[in-house]
Each structure stands twice: as structure tokens, then as C-alpha cells.
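Just one protein chain is left out here, and the rest sit where they should.
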Amino acid sequence: MTRSAKLAGVFGGIAAVAALVAYYIVSYLIVVPPSVAAAGQAPRASVTLQTVASMGYGPHPDWVSYFVEDARGKWVHSTVLTVPANSLVKVTVLQYDTATGLRNPYWGGPRGIVGEMVLDGKPTPTLDPDLASHTFAVPELGLSVPLAGVADDAKNQCGLAPCTLAEAHRTITFVFRTGKRGTYRWQCFVPCAFGTILGFGGPMQSIGYMDGLLHVV
Amino acid sequence: MSAEPTTTWIPAENPELEARIVSLGSYLLSAATTFFFISFLFAFLYLRALNSNGLWGGPKPGHHVPTTTTSGIAILACVLVSVLLVRLALVELRGSTRALWWPACAGALLLGLAAVAIQCWQYTDLGFGTEEGGYASVYLGWTGFFTIFTFGAMLWLETILATARRAPAKAPEVEKSVASFSVFWATLGLVEIAAFILLYGVK
Amino acid sequence: MARLSSHARRILAMWLVSTAVAIPLIIWVLGPHLPPGDMTAEASDQTSANIVLTAVCAPIVLLILVYFGYALVVFRASGGQIEDGAPIRGHAPTQTLWLVLTSATVLALAVWGSLVLVVSAHGAGGGQGPNPIDPPAGAKEALQVQVIGQQWNWTYRFPGYGAIETAHLDLPADRLVEFHVTSLDVTHSFWAYELGVKADAVPGVDNIAFVHTRKPGSFSIRCAELCGLWHGHMYQTGQVVSTAGFASWMASEQKAEALNKKYLPPYSGHYYPEPQRRAG
Partner (left out) sequence: MRRLVRLNLRTAIAFGIAGFFLGAWVGREIAAGHDYLIGTDQDDVAVFMGFLFATIGWLAGLGFFNYPVSRLLGRPAGYPVEEAKGTARYFRMSTDHKVIGIQYFFGVGAFFLIGGLNAMLIRTELLTPNEKAFPAGQYLTLVGLHGTMMIMMTSAFILGPFGNYFVPLMIGARRMAFPRIEAMTFWLTPLAGLVLMSAIAWNGFPTGWTGYAPLADQARAGMDAYIFAFMLIGISLCLNGLNLMATILTMRAPGMTWTRLPIFVWGVLSTSILMVLASPVLLAALLMGMLDRTANTGFYLASTGGSAYLYENLFWFFGHPEVYILALPGFGIVLEILPVFTRKPLWGYKLAVAGMLGVAFLSFFVWQHHLFVSGINSTLRPFYMLTTEMISVPTGIIFLNGIGTLWLAKMRYTVPMLFSLAFFFNFLIGGLSGIFLSDVPSDVTTHGSYFTMAHFHYTIMGGLVFAFFAATYYWLPKMTGLVLNEKLGKIHFWTMFVFFNLTFFPLFAAGFLDMPRRVSTYAPHLQVINDLVSSAAFCLGISMLIFVGNLIYSLVFARIPAEQNPWHSRGLEWQVPTPVPLHNFDEIPEITGDPYDYGVPGAPPVARLRPASAPARAR
């Protein structure tokens, strides 16, 4: 074997293995759900979300998840939102999941919102923690809003995401003020991931399901 | 490099050294095994002392002891008699008549396997679930891994018996391998005594 | 023998000079910048502990550095030749001296650390578990604050104020505070940096830490034990405010939390919320 062939063999082999390992690790690392922009412009924008009890498809059919409506009215499986800075953002959540109850009842009161939380058209100052199905919380903005659950015995419950308005749901609207630019995390404070120890595993620790990012631009 | 043979033998040392190696290995294995089960002993005492959420003994008081205490006694008896039989075999091998060592070891093997079997049978009829508190957890962990260790020990004993059966070895060699095994098996016997006292005796 | 002692003399001189320079620098120049500052009595104790430890370590570092530096320059083979060094196998007086000195240093540090920990600092701001060995005088009148770690935020309950719960933390200045740290799910660690408090939040445990606040200011709160996805985001900023400022903050919180208060569980050292394990 010539020197150059040896060189090519050794370095080619090592480079190939290194590339494979790096690809294996990095391809896992960089996956983020697509970002969905809020409708409207600063200083007013709006976001429409829905929460589903179970995906019904995909790699995790049993998981709870958020969905976001994009500009064309299509439901996107993502939790990465882009909203304008220093604006009022109106959030509408279509809530299809049944109640689980809060781990910490403290989060039953809506906090950090402008005006009042509106549940199915009625202003609601606070929620019985046992009736909460999820929360929408951005701790760095002081924002936390409990999302009331659908009654356990409601008819026509949604089984396959994304759900339609014909299926049993609650509608929650609220307005919050975005601060300065930056990326904020948001999450749900309800231990709603049944089947996982303490209800806080799986979807509760996965961006794209019950955790997300709020890009304020 | 090309001059190397395709088959080599692990260089044999003199039999006395080989026996010393196995004997020392058995002591070290026993030490490691002891520390392994000390973890469960610690878990038992620690969780019992903490009694988190009042659930050490499960949701219903007095409910947590296995329903079949007799099978616990049976396992203890099997293991202890088996340990004693191995010691007896050792005495036999060291004495002038060596007639009884084989049946003694074979009996020890059967009793050890019986302990494994009884434990497996007991799991099917426990009377409590694994989720019912700290005691249930420690019970499952301790007895489960003790059973696995016991099964491994029985494989070792079987090896000694099979080797002696196939090529009737000289007494000193058999004696040394039985002595090495006896150390490990006696250690497991002590573990079983502790397990019985704590898991069946302490409420 | 004369040569030998000249090496030793030189090394000793360099060491003494550098130590004499370093120690004042550490105490008066670096010292004031060492954490965590002096917002509380415990933080001051930790700062002085850090200064003392740095000052104790400096001579050791300098001894090794001076010696090794000297040896690297002086005790080297000349040229490419392989020459043998002096066949010394040991020197009993040096060995004894070294053992005595290191043991004495270590024992002194341990005794001093224990004294600071137990007698003067009452736990030094660290979590002491449900039964602190030596609660400070006036612990009965301390402001009780329960810190509740949860995935992923901190909330606080004030049993002295109707057990209301808040999402951020204000403390009055010049007051003994008794933190009761617990968790609702996994292990967190409550780290109030400027206060000099660190206490693990462990489910089912009431972990107590004492701190005596001194002057107003803001402090950062972090989670120092890996707790899942948003561990790095579990930070807040708290305030030490005047007593009057604390009272007005508390009044406004009580007003804001009036509606939600009835849903809170009764105050307890620890909580076991549902679900307690995997649910079907």
C-alpha cells in the first residue's frame, strides 16, 4: 500500500466515523418546531392556540399538546411563537382537554394579564384549581393563565389533533403585554401528562408539546 | 507478528497458585456482594426511619408483610441447610473418608434451587403490590436480587460437581474449589438471615 | 550540606517574600470582591470564610509554585547527558514536619469551619433539614417564609401573613428570616446568591435555612440542582426592602391574592400533591 493510499484510508476512515457520530448527535440537537408568527402588527397582535388531550397520531399518539394557528388558518403542531415587542397580544385558547387539577393551586389565579381573563364569553377573575386542564405561563413576564377543562362527561370529545370547533371545548381569551425583545420560555403548570411519574414527564418536558418559546421581536 | 500461533493457552500457573487466586477472588466477590446488599439494608433502615408520607408500610397498616411467612421460613431453611451441607462437604473432603462430599454438595445444589423456586412462587401470591410503599419496594428489590445471586451461586456449585463427575479430580483440588465456593455461599447465607429478620420480622 | 541549605534558604526567602506580598493583597484587594457580599449576616460570614480560605491556600500554592519553579530551573540535567541525581530516599524530620503542618492546618480549618457553621452563623445560610442543630436567638420571632420549588418556578408562602402565596419574594431589612424550603415534584435547590442562602428543595422535606438580612437591595434567586427542562430558567430577582416597604408590599399581595387564597392547601412543612406516581 502506498503512503498516500494509507493516508487516505486512515484519515478517510476516521473522518467518516467522526462525521457519522457528529451527525448522529447534532441532528438530534438542532430539532426545534417551526416558529409561527402572531397575526397583526405592533402594538397589537393576536395568537390562537388549541390544546388537545391526545395527539392521536405521530410518534407520541398519547401525548397532550398545544397547537398554533398560522396566518392561513391552518393548525401547526408547534409551540414556538413570534410576537412583536412592546405590544398587547390577545391570546385565544381553544381548550379541548378535560380537567386535571393544578399541582400548585396558586396558579389558579390569572396573573400578569391586561384586563380580565374571559372564559366562554364570561369574565373570570379566578379559577377553581381542580377545574384547570392546563396553564399558559411565561414566568419571565409574570404571565400565568389557567385554562379550564372540558367536563369529563362532555359529549363529542376530541380524539384526534387538530380538533375542530364542532368538538367539545372551552374558549379562553386574555391579553398580555410583551416586554422588550428576547426569547422567553413558556410552559404549563398542570401535571397533565398522565402515565408519567408525577404527571410531569414526557410532553411536559418537550418543546412542541407543553413547553414552548416566545420570540419577542 | 506472523510467527504467533493461532491458538494459545492461557499460561497455566501451578495448581496451588490457581487455587489461591480463586480463593482470593471468592473473598473479594463476597465483599462486593456484601456491599451490594448493604445498600438494600440501608434502604430498609433509612426508608423505614423516614416513613415519607406515612407510607413505609403501605396504605393499610399491618398489610405489608407477605401473606406467606411460611415460604419465607422455607427459603431461609433451604439456604441455611444448603450452606451447612457445603460446610459438611468441606469437612468430609478434609477428613479421611470422602464418601459423603458428593451427595452433600448435590443436596446443597437442590436446596439452593428450591429456594429460588419458592421465591418465584411467592411472587405470584404476595398479597401486596410493588407500588404500596417503601417496604414493598425494598422487599421486591432485596429478595429479587438475592434470588438472582443465589441462582448464580448454584451455577458455580454445579460447575464444581460437573467437573468432579467428569474427571474425578484429586481431593485437594476439589477441596479448594469447594472451600472457595463455601465462602461466597456462606456470605449469601448471612445476607439471607439479615433479609429474613428484617423483611419478615420487623414491622 | 552547605549547598543544600543555600537552595533551601533561597526557596524559603522567595516564598516568604511572595507570601508577604500575596496575603495583604488577598485580604484587602481581592477580599472585598469575593462573594457573596454583605447583604446578610450569613453572606458576610461566607465572604470572610472565602477570604480566610483564599489566604490560607495562598501560601500553599506559593510554596509549591516557588519550589517547583526553582527546581525546574536549578535541578535539571545539564546537556543531553543522563546523570544520576542524589540518591536520597527520604528525610524523616521533613516528613514529620509536613504531616504535622498539614494535619494542623486541616484540623484548624475544620474546627474553625464548624465554629462558624454552628455557633456564629447558625447554619451559615445552608439548608439544615427539618431540625436545625442550633437555631439562632430570636428564631421564634423570625419571619417565616416557605419556598416552594416546582417545575419550573419558585413560589413563596408566608405563614405569618395568613399563609398567602406569592410568585416573587420581598424581605424586610434587618430581620431574621427562616426559610422553609420544599418541593412539589423533583429536587431543586433554592439559591439566593446575595443572601448567602442555598438549600435543596426536596419533595416531602422541610429544609430550614436561617438568614439575617441587613440592608436593602436586590438579590438573584436561582435553581442550583438540575430539575428538568427549564432548570436554567428558574431564576427570579427578589428585593430586600425597608420594613415599611415590606408591609405595603405584603398588603398589596394580600389584596391581589384574596380571591385565590381559599383554594390553597392548609400550610404545611411539605406537600404531597396528586398524582403521587405514575397514573393509569
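So that you can tell them apart, the chains are marked A, B and C in the order they are listed, and the count of residues begins at 1 in each.
Methods note: a contact is a pair of C-beta atoms (placed from the backbone, for glycine too) under 8 Å apart; a residue touches a chain by one contact, two chains touch by 3 or more.
The structure presented is a predicted model; accordingly, all values stated were derived computationally and were not measured.
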Chains on display which the left-out chain touches in the complete complex: A, B, C
Touching residue (missing chain; options C:Trp191, C:Trp249 or C:Tyr263): C:Trp191
Options C:Ala139, C:Leu229 or C:Ala256, residue touching the unrepresented chain: C:Leu229
Absent-chain interface as seen on chain C, which is shown: 4, 7, 34-36, 42, 45-46, 49-50, 53, 56-57, 60-61, 64-65, 67-68, 71-72, 75-78, 82-91, 94-95, 98-99, 102-103, 106-107, 109-110, 113-114, 116-118, 121, 123-133, 181, 185-187, 189, 191, 193, 196-200, 202-209, 220, 222-233, 272, 276-280
Absent-chain interface as seen on chain A, which is shown: 3, 6-7, 10-11, 14, 21-22, 24-26, 28-32, 60-63, 182-183, 185, 194-198, 200-202, 205-207, 213
Chain B residues touching the omitted chain (full complex): 1-2, 4-13, 17-18, 20-21, 24-25, 28-29, 31-33, 35-40, 42-43, 46-47, 50-58, 129-131, 133-138, 140-141, 144-145, 155, 158-159, 162-167
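By definition in this document, only the chains that are shown with their structure count from here on.
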Pairwise touch network: line, ring, star, complete, or other: line
Centroid comparison with chain A (C-alpha atoms), farthest chain: B
Chain whose Cα centroid lies nearest the overall Cα centroid: C
Distance from chain B to chain A - Cα centre to Cα centre, in angstrom: 52
Chain centre separation in whole Å, for chain C relative to chain B (CA means): 46
Chain A: positions in contact with at least two other chains: none
Chain B: positions in contact with at least two other chains: none
Touching residues on chain C, where the partner in the complex is chain A: 148, 150-153, 155, 165, 167, 184-186, 228-230, 233, 257, 259-260, 263-265, 273-280
Complex contact set, residues of chain A against chain C: 101, 103-106, 108-109, 111, 125-126, 128-129, 137, 139-140, 142, 144, 185, 187, 189, 191, 194-200, 204-207, 211
In the complex with chain B, residue positions of chain C that touch it: 204, 272, 276-277
